[in-house]
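Attaching a single structure in structure tokens format; questions to follow.
Here the complex is missing a single protein chain, while all its other protein chains stay put.
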Amino acid sequence: MIAAIVQGVLVGGTYALVACGLSLAFGVMRLVNIAHGDLAVCGAYLALMAAAGFGAPPVLALVLVLPLAFGVGALLQLTLFERALRGGELAPVLVTFGLSVVIQNLLVTGASANPRSLDGGAFALAGFEVGGLTLSWLRTAGFATAVVVLGSLHLLLARTGFGRRVRATADDPEAARLSGVRVRPVFACVAGISVATAALAGMFLGLMSTFDPYSGGLILIFAFEAVVIGGLGSLWGTLAGGIVLGVTQQLVALWDVRFAVLAVHVLFFGVLVVRPVRA
Amino acid sequence: MLELDRISKRFGRVTVAEELSLSVRHGDAVGVVGPNGAGKTSLFGMISGDLAPDAGEVRFDGRRVTALDASVRCRLGIGRTYQVPRPFTGLSVFENVLVAAQQGAGTRGRASYALAAEVLAGTGLADLAGRPAGRLGLLQRKRLELARALATRPRLLLLDEVAGGLTDPEVAELVALITAARARDGLAVIWIEHVVRALTATVDRLICLAGGRVVGDGRPLEVLATPAVREVFLGTEASADALTEVERDA
């Protein structure tokens, strides 16, 4: 029981790591990014390329992948999302869905449909014992990363001038403009951060499991559920949402593995019914 | 400093500006009156950059700003308050003003904190600096709206019904604030107000808008006396009362 809860919390950290970028983009720009999972998969592929090209271990690949992902996110915002966001409620969903399909097809042509994975070396396969529980280093690192990322994002938003601008813009972009805030760069940065965190999460998923050009869909579903369960647009809520997902899954698995994933979806559905999403 | 050159704007069948031209000079204090839906707020939108005119041109300091983003116009020196206050509800009162001081006035670091504090003191919000802006009452919100606009260090200030919905003493307080700001910074003001009395006490020029056109422009009492303006005003009972009040004052 305790084991299940601890494992669930760790798994939840991974969900939260994927979800935080989605949550951020929604919270600030009201952007529902259907391609978020696919962008995470792209991050994993980039890390794979960095590893193959320069022989860089995944951690070093970060140095390369994160800035690149940030740039891609900013560029997407300036070229694609910005226009979509002006086009009404449905446009961003359709546009990012299109992006998702494009990414999947590009990945299939560029990298084939074979499942790939990142090699994390001995660290990724090792575990440690704590109070009679065996925990995986990798998952623990994933959870810690999620907490650090969410914590830094929180500090960035709460304590810095950039964060103030972001919050002001998220509240009321027109009023922010009127106070002199250049909204485009703010949104571009937020999209950049969102995609960078997606890429980071993608790398963790690549270390834990395999990915292929179509993995993004499943990643998106869990991230989306974490965001909704945690309350839309709230970062700590997203972490809580991820943990709730992970723990639910583990506890239900204790009883019957068959219903573990189903339970998560049912929980999500229940939350939607009790607390419908308002835009 | 501000010139509107034959600007036009329609929303479907509604015309909010029709070949409207207007110019305002440094230090001017211009009042704007007109019935509901006359296009007063829309006019501010086109000056501040929230709203793009269908035709015509907006110039500020001789420079065409029609295509410029609202944030750029703000940095050039156009400040504006909203008719219905729109504070950043997730930020504290201080942060609301600080964003304007840093982004609009271009101050950094300590200078920006000093400016924000100064504006808050000037608008009587100093005690509320730490409170989330979402938890302010109407008068305080209107003050914050004014404070945020002032913190951008504008040279032209657009005030949209800052007195609406306030009690007489509250209006008097706000008027005093604005007069003080004008005296100190020498800024030009365009002020939309239904409470004509508050206006006539402050402005030296009055414009009356109706159906997207200027139907009167000149010294306040003279404008109010023109038949065209009277006709527009007598259409609504409340405005008619206001008119008689002003005349009685005079």
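Note that the chains are named A and B in the order they appear, and that numbering of residues resets to 1 at the start of each chain.
Everything below uses one rule, namely that contacts are C-beta pairs under 8 Å (C-beta built on N, C-alpha and C of every residue); 3 or more make two chains touch, one makes a residue touch a chain.
Here is the rule we go by: contacts and distances are computed from a predicted model.
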item	value
Candidate names "succinate dehydrogenase", "V-type ATP synthase beta chain", "Cytochrome C oxidase, cbb3-type, subunit III" or "ABC transporter substrate-binding protein"; UniProt protein name, chain not shown	"ABC transporter substrate-binding protein"
Visible chains that the absent chain touches, using the contact criterion stated earlier	A
Touching the absent chain when the full complex is considered, from A:7, A:33 or A:238	A:7
Touching the absent chain when the full complex is considered, from A:45, A:187, A:211 or A:268	A:211
Identified contact with the non-displayed chain, of A:52, A:90 or A:113	A:113
Residue in contact with the excluded chain [from A:60, A:78 or A:260]	A:260
Contacts of chain A with the absent chain, listed as residue ranges	3-4, 7-8, 11, 14, 108, 112-117, 119, 124-127, 134, 136-139, 208-212, 214-215, 218, 222, 246, 249-250, 253-254, 256-258, 260-262
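Throughout what follows, only the chains that are shown with their structure count from here on.
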item	value
Chain A contact footprint on chain B (complex, rising order)	48-50, 69-72, 74-75, 79-80, 82, 86-91, 95-96, 98-100, 102-106, 148-149, 151-152
Complex interface listing, chain A residues touching chain B	161, 164-165, 167-168, 170-172, 174-183
